[in-house]
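Handing you a structure now.
In this view, the complex is presented without one of its protein chains, the others remaining in place.
We just call them A, B and C in the order they show up, numbering each chain from 1.
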Amino acid sequence: MQRIGIFGASGYAGIELTRLLAAHGGLTLAFAASERQVGTLVGDLTGVGGELGRVAYVGFEAAREAAKSCAVVFLCTPPEVSKPLAAELVAAGVRVVDLSNAFRLGDGTVYGLTEVNREAIRTAQLVANPGCYATAATLPLVPLLRAGLVQTTDVVVDGVSGASGAGRRNEESYSLVEMHDNVRAYKVMTHQHQPEIAQSYARAAGAPVDVVFIPKILPFARGILATITTRLAPGVDPAQLLATLRAAYEGEPFVRVCARAEDADLHAVVGTNLCALGVTCVNGRVVLLSAIDNLVKGAAGQALQNANLMLGLPETTGLVGLRRFLP
Amino acid sequence: MQRIGIFGASGYAGIELTRLLAAHGGLTLAFAASERQVGTLVGDLTGVGGELGRVAYVGFEAAREAAKSCAVVFLCTPPEVSKPLAAELVAAGVRVVDLSNAFRLGDGTVYGLTEVNREAIRTAQLVANPGCYATAATLPLVPLLRAGLVQTTDVVVDGVSGASGAGRRNEESYSLVEMHDNVRAYKVMTHQHQPEIAQSYARAAGAPVDVVFIPKILPFARGILATITTRLAPGVDPAQLLATLRAAYEGEPFVRVCARAEDADLHAVVGTNLCALGVTCVNGRVVLLSAIDNLVKGAAGQALQNANLMLGLPETTGLVGLRRFLP
Amino acid sequence: MQRIGIFGASGYAGIELTRLLAAHGGLTLAFAASERQVGTLVGDLTGVGGELGRVAYVGFEAAREAAKSCAVVFLCTPPEVSKPLAAELVAAGVRVVDLSNAFRLGDGTVYGLTEVNREAIRTAQLVANPGCYATAATLPLVPLLRAGLVQTTDVVVDGVSGASGAGRRNEESYSLVEMHDNVRAYKVMTHQHQPEIAQSYARAAGAPVDVVFIPKILPFARGILATITTRLAPGVDPAQLLATLRAAYEGEPFVRVCARAEDADLHAVVGTNLCALGVTCVNGRVVLLSAIDNLVKGAAGQALQNANLMLGLPETTGLVGLRRFLP
Partner (left out) sequence: MQRIGIFGASGYAGIELTRLLAAHGGLTLAFAASERQVGTLVGDLTGVGGELGRVAYVGFEAAREAAKSCAVVFLCTPPEVSKPLAAELVAAGVRVVDLSNAFRLGDGTVYGLTEVNREAIRTAQLVANPGCYATAATLPLVPLLRAGLVQTTDVVVDGVSGASGAGRRNEESYSLVEMHDNVRAYKVMTHQHQPEIAQSYARAAGAPVDVVFIPKILPFARGILATITTRLAPGVDPAQLLATLRAAYEGEPFVRVCARAEDADLHAVVGTNLCALGVTCVNGRVVLLSAIDNLVKGAAGQALQNANLMLGLPETTGLVGLRRFLP
């Protein structure tokens, strides 16, 4: 049993991570830190039973000390908290998976999109866990960009997300009444995941990719559906698209390439660590669909997948056998 | 054209009332007061066009003066605001419809359940507009209690309501994520509408009625479904139940007595000023179902219905022809 | 009072049209034809009261005769029914608004996108009422294409729609459980509205426009949000985009150009005949958002708007003062 700890443990990602840990078997929760919930039992907030449920949330100060003896520490904290905290932990030799967007851009850290960056993650000191939208948007296009099958200009990424992606909110605009039966775009072409997506695309293409990202919020708790639109590169046979995706993800435990693109929907993934994706091409225009559970593959699940790699555990530990929740 | 004004005009009931006014034809909005929205145009918040949409919200202080020349003033304010404000307006000779629960209990004011209290409302100085749950719970049982057809002990009222009934909220517990896919009871047997329901039942029965009220909140914007359970009084023919309801509400423009109790559902009423109700009896046990739109018949619609009576206008002005919104 | 009739009156568009008629004032319902509901009262299905509610649905055979004396007949029927029926009615001199996609493509009929084609509609014998997605997708881009402000290649239209757009369904895949908490793409780049959108864009641009359309279905009853992505034409000042939209739609009663593109959401329009639209531009990439109620501006409302024009009535009759339904 290896010890891990969580800062920001009472947010939605922190709670999901705690729930996943409960079924992991190889990790012990050394601490769950939440300034808001000091003293509350983990079980009361997460529904987790057993010994794990009887752990009480502690403040960040107490957690700092405990963190030093952890094999991995997860930061489910806002970027402004993650930045100094990760620096401090790394300086103390602690390995960190940060779920915020503090470290995703640039070359200083290991970007934790597991399927793309597996080897670097194994030995990383600090893993920048990808954004939820970015995970959904990146997985389907990377193999096609690497193979030069699609154009790198005029790529459009549309992403709809359940509201848990925005975290706990006490604002009127996130109230049930204000969100119910609505779908609303926000931060169009200015969302922090747009450069993150562009960076992953560029790394895959070996050249800049011209992409815009249009996020929208849905009145559900969970799930992201990303739609990526681009063009076939000149001279490419459309049949190569699906074949390339299948080859790229053959044997990947958490990527399902759908024969019909439209089968990549929320029901296929919510509750699991899966990304379901598919591609269709008509007259040279290419549309990819990609679905994840924003709290699992889009946050806590991928963080655990990365931690498994960092700790030399089987990558799928605690992440297979997660039930799909919806029909 | 008679002049009316609204205090608390930017809450959900105030907005609904403004929208209803837009189609009324016989009333002019002298002021819409909202401390939160001073300067905003009514149209921007409500979607109402024309002259009404170009009115700007004013503060309460400015509205106080304008209120004095109004034929009726609506208070869509919390009870602690309504109490002194109504007193002040009444003292100045202004007629008031108060939508809060400040004045509903006791004999000092006219209780504005229109179908039950029509004549008193016409000449009232201050009308206490009924609570939304209380409206739904009271209309079906009053005729049966008056006729002595049901027992007055062990009455159970269960009420499920859309979240707009709780007003605008910036609390985490009212956020989409916290409410989605949930139904949750609250204030069981301690909700402020329980004594209001008990009072109406007692007035109809001519004796105390032993009733408990169990409210629950649903993750919808609108609609209340009340379920009332009691017993047939000894010796009563169950067929009298439906017959009595039909007789009581024959000719009532806003009460629909359903042949099948189960047809009284939210779809039958949401968007309209209707109360759809029905009754079923098995082995002496009586169940009544009753549905309203909490923002219309449960708040702004009934307030306007009452104001129409107070102003000598046809009671249905601005309230017929409201489209049902759901299939 | 002019007489109108409806074929296919018990579908969602037919019901919405009936409800709108109830508040119109200038039209009499000569017949409501529905093979499924022969004998049912209109009021029982629609909630509409008064004389209109007491009309009984008739079969198509009986309606054929009555149709001949109508000033306008609405066809809320599938295209395979509309095609011969419209031909027959037109041959008999009856004016027709067809809500199906039977007549939308090509030059033989008048395309009923009111704001774009107003003059031709006034005198049309047969109006092809636009598709719901097409209405939402076309209104925002037409003025920009006409002015040459955006590129005509690589246009992407993403459309999410409430489920009433698919009509009444008794299929498992449209059941609540199968749709709940899901968003699912369908007919990607093969939907029948794609050529319809392309045709409108081409007419506005005066040249072919290369567009793909990606429709998705949402688990709501009503509402469409269309997202259109393209590029600024070379040398165009981005400020011209909003200015051009404002100029194009100044004085239009049913188009609201939003200062912030993101304010074009379902809440802004559901229940009304409005199209709310907005535009944003970053680094030469242009995103337009456009929201309508698919049953009103996307079907029955626009059909009535067109009929008003055909009958010489004020275009907005029966269509202003429709309440927005959501906060």
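Throughout what follows, contacts are C-beta pairs under 8 Å (C-beta built on N, C-alpha and C of every residue); 3 or more make two chains touch, one makes a residue touch a chain.
Note that the coordinates shown come from a computational prediction; the quantities given were computed from them, not determined experimentally.
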| item | value |
| --- | --- |
| Absent-chain contact - pick from B:51, B:65, B:80 or B:181 | B:181 |
| Candidates A:39, A:93, A:108 or A:321 - the one touching the absent chain | A:321 |
| Residue of B:143, B:165 or B:223 in touch with the missing chain, whole complex considered | B:223 |
| Interface with the undisplayed chain - residues on chain A | 12, 15, 19-20, 22-23, 46-47, 49-50, 164, 181, 221, 253, 268, 271-272, 274, 320-327 |
| Absent-chain interface as seen on chain B, which is shown | 154, 156, 158, 160, 177-178, 180-186, 188-190, 212, 214, 216, 218, 220-223, 225, 227, 229, 231, 261-262, 265-267, 270, 280, 282-283, 285, 287, 289, 326-327 |
| Chain C, residues in touch with the chain not shown (by the definition above) | 12, 162-164, 168-172, 174-177, 179-181, 219-221 |
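Definition applied: only the chains that are shown with their structure count from here on.
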| item | value |
| --- | --- |
| Chain closest to the middle [Cα centroid of all protein chains] | C |
| Separation of mean Cα positions, chain C and chain B [Å, integer] | 35 |
| Rounded Å distance, chain A centre to chain C centre (Cα mean) | 39 |
| Where chain A and chain B are represented by their mean Cα positions, the distance between them in whole Å | 46 |
| Contacts with two or more other chains, residues of chain B listed in rising order | 12, 164, 181, 221 |
